[in-house]
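Every protein chain of the complex appears in place save one, which is left out.
Take a look at subunit A:
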Amino acid sequence: MRIVCPFCGERELGEFTYLGDAKPQRPAADAGEDAVYDYVYLRDNVAGVMSEHWYHGGGCRSWLKITRNTLTHEISSVEPAAGVGAAKVGV
């Protein structure tokens, strides 16, 4: 797998770190236990095309949103995902 970073061009996989499925959205602070449980623990675990977050730590240090097929590793799109890291930790 090689990833075409929108800022750095095509780079080898070792420069990137995986966060995971981009679909789960952090629930509001008052959303209740069920919503938090769902967000923290349950996954669709897609077999096929999946949208996911990667971090280009070995390059431009940008968060990226990558669309990738988990059955074939084929990457169909790479987009900047500004603010994702902050959103994940609820800043």
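The rule is simple: contacts are C-beta pairs under 8 Å (C-beta built on N, C-alpha and C of every residue); 3 or more make two chains touch, one makes a residue touch a chain; residues count from 1.
Operating definition for what follows: contacts and distances are computed from a predicted model.
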item: Hidden subunit of the complex - UniProt protein name among "Glutamate transport system substrate-binding protein", "M56 family peptidase", "Sarcosine oxidase subunit beta" or "Cytochrome b"; value: "Sarcosine oxidase subunit beta"
item: Option from A:V4, A:A31 or A:L71 whose C-beta touches the chain left out; value: A:L71
item: Touch criterion as defined above, residue of A:C5, A:M50 or A:V78 at the omitted chain; value: A:M50
item: Subunit A residues that touch the omitted chain in the full complex; value: 1, 12-14, 17-18, 20-21, 33, 37, 40-47, 50, 52, 68, 70-73
